[in-house]
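Only one protein chain is missing; all other protein chains are in place.
For reference, chains read A, B and C in written order, and residue numbers begin at 1 within each chain.
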Amino acid sequence: MTTIGHLINGQLVTEQTRSQNVFNPATGEISKQLDLASAKTVEQAIAAAQNAFPAWRNTPPLKRARIMFRFKELLEQHADKICQLIGEEHGKISHDAMGELQRGIENVEYACGAPELLKGEHSKNVGPNIDSWSEFQPLGVVAGITPFNFPVMVPLWMFPMAIVCGNCFVLKPSERDPSSTLYIAQLLQEAGLPDGVMNVVNGDKEAVDALLHDDRVKAVSFVGSTPIAEYIYRTASANGKRCQALGGAKNHAIVMPDADMDNAVNQLLGAAFGSSGERCMALSVAVAVGDAAGDVLVGKMKEAMQKLKVGPCTDSGNDFGPVITRQHQEKVVGYINSAEQQGATIVVDGRHPNVPGHENGFFVGGTLIDHVTPEMTSYQEEIFGPVLQVIRVGTMQEAMDLIDAHEYGNGTCIFTRDGEAARYFSDNIQVGMVGINIPLPVPVAYHSFGGWKRSLFGDLHAYGPDAVRFYTKRKTVTQRWPSAGVREGAEFSMPTMK
Amino acid sequence: MTTIGHLINGQLVTEQTRSQNVFNPATGEISKQLDLASAKTVEQAIAAAQNAFPAWRNTPPLKRARIMFRFKELLEQHADKICQLIGEEHGKISHDAMGELQRGIENVEYACGAPELLKGEHSKNVGPNIDSWSEFQPLGVVAGITPFNFPVMVPLWMFPMAIVCGNCFVLKPSERDPSSTLYIAQLLQEAGLPDGVMNVVNGDKEAVDALLHDDRVKAVSFVGSTPIAEYIYRTASANGKRCQALGGAKNHAIVMPDADMDNAVNQLLGAAFGSSGERCMALSVAVAVGDAAGDVLVGKMKEAMQKLKVGPCTDSGNDFGPVITRQHQEKVVGYINSAEQQGATIVVDGRHPNVPGHENGFFVGGTLIDHVTPEMTSYQEEIFGPVLQVIRVGTMQEAMDLIDAHEYGNGTCIFTRDGEAARYFSDNIQVGMVGINIPLPVPVAYHSFGGWKRSLFGDLHAYGPDAVRFYTKRKTVTQRWPSAGVREGAEFSMPTMK
Amino acid sequence: MTTIGHLINGQLVTEQTRSQNVFNPATGEISKQLDLASAKTVEQAIAAAQNAFPAWRNTPPLKRARIMFRFKELLEQHADKICQLIGEEHGKISHDAMGELQRGIENVEYACGAPELLKGEHSKNVGPNIDSWSEFQPLGVVAGITPFNFPVMVPLWMFPMAIVCGNCFVLKPSERDPSSTLYIAQLLQEAGLPDGVMNVVNGDKEAVDALLHDDRVKAVSFVGSTPIAEYIYRTASANGKRCQALGGAKNHAIVMPDADMDNAVNQLLGAAFGSSGERCMALSVAVAVGDAAGDVLVGKMKEAMQKLKVGPCTDSGNDFGPVITRQHQEKVVGYINSAEQQGATIVVDGRHPNVPGHENGFFVGGTLIDHVTPEMTSYQEEIFGPVLQVIRVGTMQEAMDLIDAHEYGNGTCIFTRDGEAARYFSDNIQVGMVGINIPLPVPVAYHSFGGWKRSLFGDLHAYGPDAVRFYTKRKTVTQRWPSAGVREGAEFSMPTMK
Partner (left out) sequence: MTTIGHLINGQLVTEQTRSQNVFNPATGEISKQLDLASAKTVEQAIAAAQNAFPAWRNTPPLKRARIMFRFKELLEQHADKICQLIGEEHGKISHDAMGELQRGIENVEYACGAPELLKGEHSKNVGPNIDSWSEFQPLGVVAGITPFNFPVMVPLWMFPMAIVCGNCFVLKPSERDPSSTLYIAQLLQEAGLPDGVMNVVNGDKEAVDALLHDDRVKAVSFVGSTPIAEYIYRTASANGKRCQALGGAKNHAIVMPDADMDNAVNQLLGAAFGSSGERCMALSVAVAVGDAAGDVLVGKMKEAMQKLKVGPCTDSGNDFGPVITRQHQEKVVGYINSAEQQGATIVVDGRHPNVPGHENGFFVGGTLIDHVTPEMTSYQEEIFGPVLQVIRVGTMQEAMDLIDAHEYGNGTCIFTRDGEAARYFSDNIQVGMVGINIPLPVPVAYHSFGGWKRSLFGDLHAYGPDAVRFYTKRKTVTQRWPSAGVREGAEFSMPTMK
């Protein structure tokens, strides 16, 4: 059985001390072994990065960017292979994996603009004959810790921009589906990156803690659940590191009575069930304003969900695949059970999906729950599964109050055709990413991704313009040349001790 | 005796529970009493700010900026009064206080540009007929905690920009010299700021901790010593607040053999002894490259220091005044003693300054110490007094290694006329603010202030462009209008004609 | 009788060769004489500007900006006087003059941000150890030629930004109402501007041509009618000057059936009749989509117009005043006559306004014309009077085609509450300034003003960010320091001829 190792200083290595199973979630079977890095191995990766830093920092941004151009080409050439690796370990259907990869590539494309993005500000004559300018210098070694749900996209949010800014990188991917992540790191190496600039260590908490406590690591980017995000942020901050830690979500869509309802249903379908709902931007709660809107929404949604197909990634006709683990499957089903017990109506029930030939796969079918209330467990916590819950309220303000009362503030959306409603909503809602008739308002790569409240710890958002600032430190130079010297000819007789 | 209170919701209040003496450092006498805020009083200030927030956030940036225009006028009109208050409690000579005020006003001027600075990024067609843009929304209530050495300038680094971005502010000034700070807050009120947007609480650790632990406070800006900065940063971060905490410094100037030496000496004089060296950007170490340069430097410096005049702020002919407290005076003298004991040469000795009529004032004279080495206590720690130490090294690289080995990385400078030396230095030195023939490279208000290493905790620097980002949170909106609606005439029959 | 002269090199001068009458349009009487500058006088102004340039260009932007801060204060202090001068010569009611002044002051406020706006772009390592940056340097002497309808605001679009960028300015205001313009120039002088940086020459075509043909004038900003704009642009361009020339307009509002009609009527009232319609952004054509919308619009408009009050500026209860000259009054009435003759319906007729005590004033009352068609003369040409014409079309696309077919493309507006209609309109309409439920979409001072098609000749729009680029020339510096020199100690024995 294949053992997945680490990429350190341009070499694939394994430690062979501790390991962990990697599953195929569509079959429930163990497919590979993952070598778990010890603190010592992590330190080797950090050392390799530290060692590569001086030369890499001095490489002109244009040259650094050109490696990203080449990296983009390689990602496109090897797209099928990448999506296959995602599918085998994550379970994502190929069209969805392709979408993930495409979104990731957009971040590489953005990184190609480094020479423009790294420009500092130049001021002539801040005083008489005094000039001042800012430079955005790389930090040194920076680390990324990434989740299972986007094994390619989320790492691509981080390392291309960090590296193109002149940093060296140590990535610790998810231990659930590490192969695609490792593979794209190898492609970056192939694109011409010098050894040591990009390193991957697979592992668990030991590896994470090694990264958090090593003084050579200057910044940490994290995406995962809120409790871990909070731990990462506190630990990294206490250790003097720059940190951005993205956590959980509970994303609501408000459905106004004037919404284009067919469009709303169509959009919600993908946003709620795509990737089995295992997205931090998954739309998991629909808030209908008025019972009339609620009835139409639930009716149309129920009908549309008849056509949903769940199954293995090997059949591209499926809409979504299994969830990531047996435990997670049970947890999702548990939330549906709890909603039922607490009085909600299970309109479409995905607890017993029929996936012939994959009876041991970790599948949950698309589930629609109506008449959910804020007190229910299934509302208060993040389910991270293919479950859409409907809440009914009387007014748009009630809907907004509901959203603002939730601990998370990642994404949200309104379906309406009214300009005023859209503007009021986007202005006032306490959520970082807002969609207007867009249920998954993931910012494009040239804007930045970040939730509010307990969905993100840190000052700066992920990728886009904020990432440039996150992965660089500002240096401000002020310059005056004190006397005319060679220009006036008076000092031809230097040396200059007067 | 006057009791200095708090500014809460537009009203001056005192609590009269605990208080502390405020001294005139030039005479050593107690001049005023400072009311120390309890946690409860701090909470009232926070509540006032929170209450003022919704209306203030919705006030157009242009209107917010106009209050800053008016504030600038008032600061200029009342400059003498402000400088007098600074002098009485801090001891700073009037021309120096005026310089501090002027630097502070520059931050108000920058804040007047809020409408420009708050522009978000607008992208048409991120997808077909989909637009996306970013908004930089205020955080809510934010706090500032400021040091004694710039009772006017450092608060002005913070609250004008925070407020003009739409936030409400609670400021805790230094307990040593609170009057000028309180006074400028009252001027801002007079400029038309709505009650509650700007609040001042005087106090000690109880007040600080109340700010650090209140959930309504979304961000904390701090300037002070490194141990406290680290405490503030860790506590604020652990409590989910955004934080920037600026700490101590040990700023070196490299004096190259080709330097314009008369200019260098002239510059160092002000940079080392101005404001009694109680500046986080004070130039406290001169590193001479080559003994020849060292000898010339020390010789010229010694001569120039003959003319230095130390005395009370009431005589504007003085160059600098007393240090802030009796304890601090003793500490500075202790550092000079230690250098002498550890083998350095006291070239000019300021331990026993003669200030007739002010024998009880907290004065230390300008002191020059030669042949300092890196092992000496006086080199390793921040003295924060009118003491310039000279170290001699053989090469520029040695000088740079020395700087990079120090725990602080606030400011630094090189004196040279060689373009290559200047560029190599500014590129590679691990310090956030770099001067080329500029000994106090404090960035102008439209750039940002921040050291590296243990001189600053946080991602973003103080004032300037970074402050805009620090005092706002990014919201990204993505918008699509789903069907043609009224445009295509399908809904001509809507009953909208009123 | 007062003779209005010129401001040259800080001095008010008159030539007393040729002069022209200045009228009070509310009474029809001659109130002052205007001295008309010969080419020689214009050349003196240019020479003064040229002479002042070297020192002004080297004045730090922050210091230049501070004069603008002071200028803003003076404009506010003398607002009543300025508005009185506008009223006496232009006829504008005081609240309208105050609005004009306020809009002008916003441009001064924007100019206060010069240190931020003039920042260049700084790139480290465009090649190994090669840096490059851009500087935006002033052009030298630049000229402005401004129209009668905004004697204060339009000059303030130009000279504050030009001057704060480091240029010296020669302004030729309208010969109809020159006093307020000259007065604000004097206030700028009072604000501390060095002599010669700002100059005003009053005059006619001789003065204009002198400016257009003098090689020392590097750029010309013009606002006026399209034929003159075109002449100015061609002549200036042929003479190698940078030029932006803003011309005429025919601004349409589309009124959709779903519009908030009371709001639309209320908005249109001010936009069509304010300042007697003598604004290049006046809303002069309402395009009703559907006859139902048309009927409601005309009905409500007719009713609302009953309350319109036309009269002299001395009565602040009036809504608008006279037009600028007897000839212009006759021209406006002629357009109304032609519309009537060509078949349109005069719903409200302003051809014979009753202004007791001002029978000789140049008044035209608010006029509403329905059933206008594209062939009519009154539609094809710019009326520049208090006349609103209504066209009725069947669809929004027809309305947009109408707008796009017109030779002008200055401003336009849509009244709707439908997000999709608004977005489609703003995206596709061939007009430079677009309002959504905003009938006078004049960009705020921190954006830029400019029409499309034959409403503006030139690449860059007026004021705001574009003005910074217009009033500066880009210089790009690329720098490498070739050998280590003093840093490595090898070349201590300079001079360097090897």
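Criterion: a residue touches a chain if its C-beta (ideal position, glycine included) is under 8 Å from a C-beta of that chain, and two chains touch if they have at least 3 such contacts.
Remember, predicted model here, so these are calculated numbers, not experimental data.
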| item | value |
| --- | --- |
| Option touching the unshown chain, where C:59, C:237 or C:360 are the choices | C:237 |
| Touch criterion as defined above, residue of A:159, A:379, A:446 or A:463 at the omitted chain | A:446 |
| On chain A, residues whose C-beta touches the chain left out of the figure | 62, 65-66, 69, 72-73, 106, 109-110, 112-113, 115-117, 119, 124, 129, 131, 256-262, 290, 292-293, 296, 395-397, 416-421, 423-424, 427, 444-446, 479, 481-487, 489, 492 |
| Chain B residues that touch the omitted chain in the full complex | 58-62, 115, 118-128, 133-135, 416-420, 422, 436, 491, 493-496 |
| Touching residues (missing chain, whole complex) on chain C | 121, 123, 126, 130, 132, 134-135, 230, 233-234, 237-238, 240, 242, 260, 263, 417, 422, 426-427, 431-438, 441-444, 446-450, 452, 454, 457-461, 465-466, 469-470, 473-483, 485, 494-498 |
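Throughout what follows, only the chains that are shown with their structure count from here on.
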| item | value |
| --- | --- |
| Intercentroid distance (Cα basis), chain C paired with chain B, Å | 42 |
| Chain A and chain C: spacing of chain centres that average the CA atoms, whole Å | 48 |
| Whole-Å gap separating chain A and chain B, where each centre is the average of the chain's CA atoms | 36 |
| Residue list for chain B, restricted to those that touch at least two other chains | 257-258, 427, 444, 446, 479, 481-483, 485 |
